[in-house]
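Right after this comes subunit A.
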Amino acid sequence: MTRFGKIVLGAAFGLALGAQAQAQSKGELHIYNWTDYTSPELMKKFSEETGIKVTVDTYDSNETLLAKLKSGAAGYDIAVASHDFVQILSREGLIQKVHAAKFPDYGNLKKEWQSPAWDPGNEYSIPYDWGTTSFGYDTAVYTKPVDSLKTFYDPPAELKGKIGMFGSPTEVMSLVLVYLGKPQCNSNPADLKEAAAVLEKQKPSVKLYNSDGIQDRMASGETVAHQVWSGDFRRARAQRASLKYLFAKEGGIAWMDNIVVPAHAPNLENAKIFMQFMLKPENSGMHSTFAGYPTAVTGAEKFTDPAVATAPEYLPPKGWKYTFAPSCDEKAIRAYDRIWTKLRQ
Partner candidate 1 sequence: MTTVSARPAPQAARSYLKAPGAAASTEPLVAIRGVSMSFGPVKALIDINLDIENHEFLTLLGPSGCGKTTLLRLLGGFEHPTAGEIRLNGQDVAPLPPQQRPINTVFQNYALFPHMTVAGNVGFGLEMSGWRKPDIAGRVEQMLAMVRLADYGNRRPDQLSGGQQQRVALARALAPSPQLLLLDEPLSALDQKLRKEMQIELKRLQKESGISFVLVTHDQEEALTMSDRIAVMSAGRILQLGAPAEIYDRPVNRFVAGFIGEANILPAAALGRSGGSVAVRPERVSVVEPGAARHRGTVASIQYLGSDTLLEVDTPAGMQRARVRGSAGYEVGGTVGLDWPGDAEVELQD
Partner candidate 2 sequence: MTRLRSLLLMAPSLLTIGIFMAVPMLVALAYSFMTSSPYGGVQMPFSVGAYIQILYDEDFDGTLAFTTDYLMIIGRSVVLAGLTTAACLAVAFPTAWFIVCRAPRQRQLLLFLVSLPFWINTLIRTYCWVLLLRDEGLVNHLLEGAGVTDEPVTLLYNDGAILLGLIYTFLPFMVLPIYSTLERVDHRLIEAAYDLYANRRLVFRRILWPLARPGVAAGALLVFAPALGSFLAPDLLGGGRKLLIGSLIQLEFTSGRNWPFGSAIAVLVSTGVLIAMLIQARRGRPPSELHA
């Protein structure tokens, strides 16, 4: 999910997809997805099974997706949106109801992922995949056992100046609030001051704030600890075995990407066919292998590459506390923004 990789690889996949699956006459499906997040093999399989021609367009942030759909000039049948944006999109009337609960394979969804908080009754969406956000670090550099996020917010000498943080204020703030045990989307001045103080104190130890290229930085040793998405971290660990993902005692942040159908999608029926296609364990597993993140479909693990499915950061341990950071109101966003701007003065 790095921006750099997305652009390079996205261009290649776009070409590859455009070239195949043309002759069929069962209509088309226009997918709008994160870059480097659509398995070309899976799309090929979909086209072969259904005769529907797939085109993929990519974006690099939820905000881009929102802006694009808002501009009305979309023409997409499928979009992939993070859980916090599903709520925004539905509230703004930018996606339409598909009543996924009525799909024959709806039962394939694991119980805990059915009817999530951001989409009760799965009226608008089905899960695409999900993951967690925490810190990863190099056990070769910092050898002592780590169980708390404190190690990274108030780091020991070994880690000072070599910590990487995300480059987006909302993601930085949500994990800090978990660390402090405070509620998400916080606009309580006292809590905000505390969070700001943690970040200010941490700053001298931070090498950089950037959500791109984490995998590369951790693999090369450029940073020895980093705020990171679980799936990204697995790829880094594949290059440097001493890396370890922390499931901290304070808990962590989780997110889920979801398949939604934009309002006025030109091929609504094909979009529904695609959603049902993604509910099949073999297809979901194929996606999981490609993306490196677990999905919400029962039995998908069986079709996921074991190297991916057995990775320590693939799934959190049973009982680990994680929070789905919701979409925040303007007040909280403004406050985060202000902390973020001050921090980088």
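Basis for inclusion: all candidates are chains of the complex that A comes from, given by their letters.
Heads up, the rule we're going with is that contacts are C-beta pairs under 8 Å (C-beta built on N, C-alpha and C of every residue); 3 or more make two chains touch, one makes a residue touch a chain; residues count from 1.
Just so you know, these numbers come straight off a predicted model, no measurement behind them.
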{"item": "Subunit A: touching candidate in this complex (1 or 2)", "value": "2"}
{"item": "Touch list for subunit A against partner candidate 2, complex", "value": "3-4, 7-8, 61, 63, 66-67, 70, 88, 92, 161, 167-170, 187, 189, 192-193, 203, 206-210, 212-213, 217, 220-222, 327, 329-330, 333-338, 340-342, 344-345"}
